[in-house]
Every structure is written in C-alpha cells, then in structure tokens.
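Here it is: the structure, laid out below.
In this view, the complex is presented without one of its protein chains, the others remaining in place.
Per-chain residue numbering starts at 1, and chain names A and B are given in the order in which the chains are listed.
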Amino acid sequence: MQRNDALRPVPAPEPGAVDTKRPNPSRLPMTTRWLRGLAFNRIGAVYVWLGIVVVFSIWVPSTFPTLSTVKQVFNANALTALAALAITIPLAARVFDLSFAYTMTLSGVITAHFLGVGVPLVPAVLLGLGAGVLIGVINAVVVVVMRIDSFIGTLATGSLIQALITMATGGTAIISTRLQGGFAKIGQTNVSGFTLPVAYVLVVAIAMWFLLEHTATGRRLYATGFNSDAAKLAGVRVDRLRFMSLVVSGSLAGAAGLVLASTIGSGDPSAGTSYLLPAFAAAFLGATQLKHGRFNAFGTLIAVLLLGTGTTGLGLANAPQWAADMFVGAVLIASLAVTGIQRRSVTGSPGRLRSLLQRFRAVAG
Amino acid sequence: MSPSTPARSRMCRTAVVLAASALLAVLVAACGSSSNSPGTASAANAANTSSASNSNSGVAAAQQVVAQAMQRPSTVSVTTPVGKPVPSGKKIVFISCGIAVCDLQGKIVAKATSLLGWSTSTIATTGTPTSVLAAYDTAVRQGANAIVTTAALRAEIASKLPALQAKGIVISNCCTTDPVAAPFIYNTSTPAQAAVGGKILAAEVVADSKGKANALYVNLPAYSILSSLGSTFASSYKQYCSSCGYASIDVAITQLATAPNLIVSYLRSHPSVNYVVLSVANALDNGLPAALSAAGLSNVKIVGQGGGPTDYQYVASGQELALLPFDYYTVDYQMVDALARHFAGVPVQMTAPPEWLMTKANVPSNISTEFPVVTGYQSQFLKLWGK
Partner (left out) sequence: MMLLSLRWTSLIPEHRAHEESRLLMSPQAAVIADNPHLGVSPAALRVEGLSKTFPGTRGLIDAAIEIRPGEVHALVGQNGSGKSTLIKTLAGYHMPDPGALAEIAGEPFALGETVPEDLRFVHQDLGLVLELSAMDNLALRGGFIRGRAGRIRWREQERETYRILDRFDVELDIHRPLAEATPVQRTVVAIAGALQGWHGGRGVLVLDEPTAVLPHDEVERLLAMVREVRRSGTSVLYVSHRLDEIFEIADRVTVLRAGRVVRTLPVADVDHRSLAQLMVGTDVDPDYRAPVADRPDSPVVLELRDVHGRRLHGLSLQVHRGEILGVAGLPGDGVQELPYALAGHARHPVRGEIRLPQRSSAWSELADARQLGIPLVPADRAHEAIVSEFTVRENLTLSVLDRIGSRGRLDAAAEQGLVARWTERLAVVAASAEVPVSTLSGGNQQKVVLARCLARDPELLVLAEPTAGVDVGTRVAIYELIAGLARDGLTVIVSSSDLGDLLAMCTRIVVLRDGRVGAELGAEGLTEHELVNAIEGERSAHGANNATQ
C-alpha cells in the first residue's frame, strides 16, 4: 500500500516560521486527508477485515454476504464492544481495570436480585448501576489514593467482587419471572433486526470519541497515560483524571452488566468473566488503529468488528471447534504486524527485530 | 510520505505476507471443517423423502416415551433395604470440583451422612489436576474411611490409588466413564444410564414436531461422559423418525461464551433446522433465546440435558421447550447409600439417577435453585437404611 506521492498536491505555502516541508494535515484538501486516513498503517485491521469478508463471501456465498450476517455480527458483539469501551478510558490514562468483568457480573446479579424481591424496574436498574459506580470509586481509592499498581490492584478488587457474588448467590443464578418483562426489553428489544445494545454501543462510542478527541479532558487523559510526570508538571491533575477514569469504567461496566443480565434473563454469578480477555484484546488492537498508539473508541469498535466477523463467519461455514481460537490469535498478530511494520518504516526506526530488542531493553532496563 | 527505500518495500512485503497468513488460518479452518465433521450439511435433504406410515408409528412411539418421561418420578431407583445395621462413626471426605453445583453436592452429602451418624468434611479444589491430587493426599491425612466425589477418573488419580487401598479407603463416584473397580465401589449416571436421556430428548423432538423435525445436536467434546448421550440421541431419533433431518456441531470449551453466536450462525446457514438439542444446557444456552429472537429465529425450539435456574426459567417462560434436570439430591444420596451398604457388608446396588422430562406443562413452582426431582428421596433412603 505504498501511496503514490504524485497524487499529493503541492501544499500551499503556510504563514509563520513553521517549516512547511510537510504540510499540516488538517489543512490539506479533503481527498488527500481521506487518502491519508486510509493508509495501511492507520487502519491495518480494516484491510485484514476486508480480506476476511472476501474469503468468507467466497467460502459461504449463500449466507455470509447478507444483511442478516451484518445484523448477527452487530448483535452478537454489542456486549463485547460495550465491555471494551468501558476499559478504553482508563487505558488511555494507562490504568488497567481488570475488575470490570466482575463488575459486570455484580450489577447484573444485584439488579436481578432486587427485581426478584419485588423492587420496581427503575430503582432496581439504578441500584445495579449504582453498584458499578461504587466499584469504580473503590477501585479509584485503591489505585489512586492507596497508590497500588492498577494491574494488581484491580485484579484484587475483581477477586473480592467475585467472592462477594458467590457468597451472596451461593453460585447459582438468580432468576425471576420479573426478569422476563420490562427488564428483558433493555437488552432484547429488536428494531428491524438490530437489538438495542447495538444502539448503546454507538451512543457510548460517539460520546467517548467526543471526549477523547474534542475535549481538554481527553487530551489530558492521553497526556496522563503517555507521560504522567510531564503531564503533572504541565498542570494536569493526573490523580483526579485517573480517579475519574476508574469511576467511568466501573459505571460503564455496571451498565454493560445490566444489558448482559437482561439478555440472558438471569443474574448469572459468572456472566461477565468471559468478557475479560476479549475486551482487552479489542481495546489493545483498537489502540493501533486510527490514532497511532492511542486507545480510542472507534479503533476499539473496528477491533471488535474484526474479531466478531471472523467468528461469525466461521460459524456460518461450520468450521471445526478449534477454528475460532486459531482465528483470534492469527488475526491479532496479523493486524498488529501490518499496522506496526508500516508505522516503523514511516518513523524511520531500524529493523523490526532490533527495535523490538530496544523496546525490550527499555522495559528490562 | 517518503521515497521508497529497499528497506521499506521489504517491510511492505512482510506486511502482506502476515496479512495473508491470517487469511490462511481461515482457509486451514475451512479444510478442517470438511474433514472433521462429515455429513453435517447433507442430512437436511433427507427430510423430504419419507414414507408417511413409517413416521406415524415412530411419532406414536415417541409420544409414548415422552408421556412416560414427563411423569415426575416419585420413588428413588434403589429398592432393596440394606438389611443389616449400618455402622456409625465413619469419616467421609467430599472432594468438590470447585464450581457452585459441586459445593451444593457437598452440602447434600454432608446432610446424608449425618443421618447415618457419620461426619463429612469437604475439600474444595479448583478443578485442576494438581489441586484434585492434593485433595486426595489431604483426605488420606484426615483419616477418611471413604471419599465421595464426582466425575473422578481413575487414570487421573492413579498415583494416589495405592495409598488409598493401603488404608482401605473406598471411593463412591458419579458421572464417570470408568468401570467400577477397587477402590471405587460405586458409580451412577454412567454412560449407559446417561444414554437414556438421549432417547427421551429424541422422543421429545420427534413427538413435538409430529415427525417434521430437523434437529441440530450441539456437543461438548470436552466431556467424554456425553458421548453416549449424543450417540443414543442420534440412533433413537432415526428410529422414531427416519425422515427427520439431523446434524451435530462441536463446541470447544474455550468457546462457551460465544456458543449462542455459533448456534445462530449454524441455523442461519441451515434455515431448515427447527430444533436445537443441547448436550449441556446450562453451559450452552446463556442468552441463546435472546440471540435466536434477535436473529429472527424464534421458531427454532430448544431442548437440552441438565440445566440450572436460568434454564428452568427459560422453560417456564416458554423460551425453551424441554429439559432433563439433573437430580443432584437423589444422586448424592445414592452415592452415600452405596457407602452404607459397603460398611454394612452387603453388596452395593448399581442404580441409575432419576430421569424426568421437564416442560412448561409440568415445571415446578420453585425453580430458583436446584431441586430434587424425587421429592420424597430423603425419607425413602432413611427407610432403606433402617433409620
């Protein structure tokens, strides 16, 4: 995907002392900006995705290239996307929230419990959401106030949450006929083939995109993540941002847990756990897309879409049971390699292996 | 952005190679699918070439089986009283597999043994081979007279068997494919017994569809105990309705979370399938009804083996057609009964767990926890034990 430089118009002379060897992208003509946006190194995953779409369309022509597949991919991956979006903001500030999966379980269990004992729908939902916010605050206290490394700190709180859930439920799912009524509509309402969670994902992604791209808070979150010392000395309230990011991830995980409980129709004491690794895989793959090295909402969605399309396609093609795991592994490496190699060649660093070694040395040293 | 250099074009090539390798992974999977599960797609075509008389008699037979299976058992399968006094003061160790139902079983076993005047301690494991092996060591150190556990495999604990035998410790087990041999004295829900469930599910599908079924059997190969269930389902199904379509898919244990999506994918590529048969309902159907309705597949009916509160709720609300709940209570008492006979010095009876087909028509009122299928199990066992 070498772009033809001849396609690029001569940049207009720019005022000021800023050297104009390379033009400011925001002032380029629309077509050039689009071309640049489509560069391999920005959206490598999209090209891998397109390749997969083509392969499946040839492999299972009768069922794969249809609108129903689009709906299925969206519906089946909406919850993974919500979970991945929940951790995107803390990751932007280089904070891990490994407890989000357990928070998802907790909010679902709590809402199911209160619905079961007769609490009306709205208060029960608010209690579930409140649990998410509370967990967020607790995480924030552990990580920001007690200064415990977020990776191990949220691993610990996650473990505690799961213990609490098992203690309270005895390990069995909480069910009630009331979970079938209005509560089921939260996750199961179907609008011309798309379920409501797809809409939630879009709303959350757009809000997050706006926050990270177009607000001072977003810029400060990234600065905190990249170099917290520099951010602090530049006047950014690093601790407050980290605190807030964990509250946001707790709240979003709580909301995702509600949707999950609504979809399965019970308060399952292990429902959220299976989202832990897919969400992190999507968030990290997403960080290599669109915005170099920055965790961002639409990159995360691209990643979820890529992984989700593959697994759905393999299902349509009746692939054997090991195919899905193999696909996820191969696609993660391929997408990161395509994006990474292109980027390194652009920034002019030495060979791939050597720069990996340098990175390793930086980590080890 | 920059002039093309040899290094750069080399990198481009590498990138393309890597992208291609991802696609290759997909293609490898494609080859695998055609060789691994032969005939999955062809079965549906058979449905149209049937003879009416054959299917009618099959449906009638199936209906009969269903009617019988829907009768909730009122007696446990053990019938002979122990006949001799059961010695008291035995020390029993329950080795738990670490998940919620195993913990429940620990409580049931403890209750049963206390009725015999025995004591029980539960050793929790995480289900990993190392933690299970360590649990056997602990049991020996605790001076156990017997061990009750679930799905223990002889090969997995082979290294601990000499120590157990030296101390005369016996194991009462359930749900394993191994034949019973010392120190194991009992096994219930054996492959042969589990096969009955396959027959009932097959009958339910054929009866409910009145001979117009096209079923997808969803198998979990990770559990070898399930293979007899699957094979009996397939054979009974053909017996009741030779014209009905049949296919099966395997779901890897790592893919359980995405099982609903996998099933939806299959159903979309095989739109004539109208029944889904789950080998382990509670492992495969979390969110399945919602996923089916979102994909416009709500006409597809779900039946399955096993289940938990979530699944029972699906049956009660009509989102699933029928389930075969597992009666943890009776099974655990059967395992303790075997120990009672062992210590009393009478032969152990090999008995099957209760089988019951639960549909919306006969679903019990309280399904928020696991429940005994045979409601009078406790008094019946007490009578057998002479207490």
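Some notes on this structure:
Note that contacts are C-beta pairs under 8 Å (C-beta built on N, C-alpha and C of every residue); 3 or more make two chains touch, one makes a residue touch a chain.
Nothing here was measured: the structure is a model prediction, and the numbers come from that model.
Of the options A:71, A:113, A:178 or A:220, the residue whose C-beta touches the omitted chain is A:220. If you put the missing chain back, the residues of chain A touching it would be 15-26, 214-217, 219-220, 222-223, 226-227, 229-236, 292-294, 345-348, 350-351, 354, 358, 365.
By definition in this document, only the chains that are shown with their structure count from here on.
Rounded to whole angstrom units, the spacing between the C-alpha centres of chain A and chain B is 35. Every residue of chain B that touches chain A in the complex is listed here, in rising order: 1-4, 7-9, 11-12, 14-15, 18-19, 21-30, 32-33, 36-37, 40-41, 99-101, 103-104, 221, 249-252, 254-258, 260-266, 268-269, 286-287, 289-291, 293-296, 308-310, 312-314, 316-317, 319, 367-370. On chain A, the positions that touch chain B within their shared complex are 1-3, 5, 40, 44, 47-48, 51-52, 55-56, 59-60, 62-63, 68-69, 71-72, 75-76, 116, 166, 170-177, 179-180, 184, 187-188, 190, 193, 195, 260, 263-266, 268-269, 271, 274-275, 278, 310-327, 329-331, 333-335, 337-338, 341-342, 344-346, 348, 351-352.
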